[in-house]
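I'd like to ask some things about the structure below.
Entry: subunit A
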Amino acid sequence: MEVYKADVAIVGAGGAGLRAAIAVAESDPKLKIALISKVYPMRSHTVAAEGGAAAVTRPDDSLDHHFNDTVGGGDWLCEQDVVEYFVAHAHEEMVQMEHWGCPWSRKEDGHANVRPFGGMKIERTWFAADKTGFHMLHTLFQTSIKYPSIKRFDEHFCVDLVVEDGRVQGVVAIEIATGEFRLIQAKAVIVATGGAGRVFRENTNGGIVTGDGMALAYRHGVPLRDMEFMQYHPTCMPRTGLLFTEACRGEGGFLLNKDGYRYLQDYGLGPPEDKPRNKFMELGPRDRLSQAFWHEQQKGRTIEGPFGSVVNLDLRHLGEAYLRERLPQIYELAEEFMGVDPAHTPIPVVPGVHYTMGGILADGKTASGLPGLYSVGECSSVGIHGANRLGSNSLTELIVFGKVAGDEAAKFAKATSISNPGAIEKQADAIQARALGIVNKADGTERIAVLRTEMAKSMESGCGIYRLGTTMQETCNKIDELKQRYKKLKVDDKSKVYNTDWLLAIELGYLLDVAQVIVYSAFNRKESRGSHQRLDGYEQRDDVNYLKHTLAYYNGDGAPRIEYGDVKITKSKPGTRAYGAAGVKADEERKKQGAANG
Partner candidate 1 sequence: MKRSNEPIFWSLFGAGGMLAALVGPALVFITGIAVPFGLVFKPETMSYAHMLALSQNWAGKIFILAVIALFLWHAAHRIHILLHDFGVHAVTAVRVLCYGGAFAGTVIAAYTLLMIKA
Partner candidate 2 sequence: MSNRRPYVRSMDGWWKRDAYFVSYMAREVTSVFVAAYAVVLLFGLVRLGQGEAAFNGWLQYLKTPWMLVFHVIVLAVFCYHTWSWFKIMPKTMPIMFVGGKRVQPGTITGTGLAAAVVACLALLFIVGGVS
């Protein structure tokens, strides 16, 4: 097997992986970086992020506001010390992106512009039209080319981490073009593989978002934290699940039910006003908006379309010129995919799975419990999203913690050396044999697409916007069953060149592990918080028993072992999570209490 000796290996070349790679390269040009990605970097799913990236910018904003929005938005399940670091470093990272050429949308005076976003008190979302993720990804990828120490392994599929002497010392990847295996030795490994939205059926995620890094870390004993919190984005295309950015509402779009009524006012988000108002109505947080959709559906007030119930996203009053300037991609999606001209017709939308709040357990410096292993981005849980992520915090997370991960991994790599290369190579051979076993299996009967579809359907029914113990139990059983059937998987394609069938089979293994963690974590959380809402006697938040992080540990063939960890609270005690007029009142009360206590 070909061996490449790196100091730091990074798995995943989306926003987080690229930012980390640049950080390593800038921290010490002598460090050799291996950047491994199963697709060309610019295909990574960061590309699809639309709305923007949050950073305190305006004089009337403050770090405290951003902190409070994030922690409250996350229903107090955030690591508050990490959030403090996050909000404090967001702005400089935006400026860094600007220096690297990111085409941020501008104000007339030449400064970067900001737009409002859901759950945010003050406008602080930096944006590049409605292609922010696209522009950030391409800027980072193109900038990374400047650094000769970054050696890219494009279209290399990571099959396992190599753990030797109790620490990570490399990864094994398949070169997709040839089917050959490569061992990439490294003193530190950063996992930046993105989320796992593909365990669900209707989702906004690209086909590559299959939880690879999560599953790999998990299988090596690193717990996955808070995986029950899956974000439903309230405005997606029916059936395909493609995303209509929250910026549609930030720019002033309305959500209407079948009577043309702005129904959000019935769910504690009102009163409605003509102009968008931060934290009111359509600018409420994503979990609340998706839940409101569910209730409307129960009341029979949604619209019946060819692909099920929908509500209308109404942008007509914004006018074509403004829409083309601010939301060109949305305009194009509606026109080309649905035949809807948003300047003249409302867009039918439904909630769809969008974002994995949980991830690989990491401390505020992105380090896992396994020495040498770091994680960053959607695959990671540094703890800023809690039970519900605020829109435009995730792109910022990529660059703020991408830099941290790079710096930390570089430090670790410099202080250590590879131990026992012979043992590492032996392990790599074993990993290769296991991966080849999947494709070379003689007696397989199960089809990849069948298992994947059954998994996604079951996850949708068990872990939807609202959850019940009984259906979650069914989904637990189903995923357990699918994991058994996975062992009998049949891979038709036996070739070595671009054998995508083989890769799908391996990805399905990752998906099933992550799906199992999600549903077991959800089943065990007997309360409602953020995006995890139950209807079977646990409708309330329960801070006494569940102001805790779920930690799911790999348990071989069996169900994951679920444990709980403490939540770090620094300056925001759990309070009422309210929006709209109720939110203003709650804020005032908190202030009064604070004054009384202080």
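Behind the choice of candidates: all candidates are chains of the complex that A comes from, given by their letters.
Assume a residue touches a chain if its C-beta (ideal position, glycine included) is under 8 Å from a C-beta of that chain, and two chains touch if they have at least 3 such contacts; residues count from 1.
What you see is a predicted model, and the numbers here were worked out from it, not measured in a lab.
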item	value
Candidate number, among 1 or 2, whose chain touches subunit A in this complex	2
Residues of subunit A touching candidate 2 in the complex	177-180, 495-497
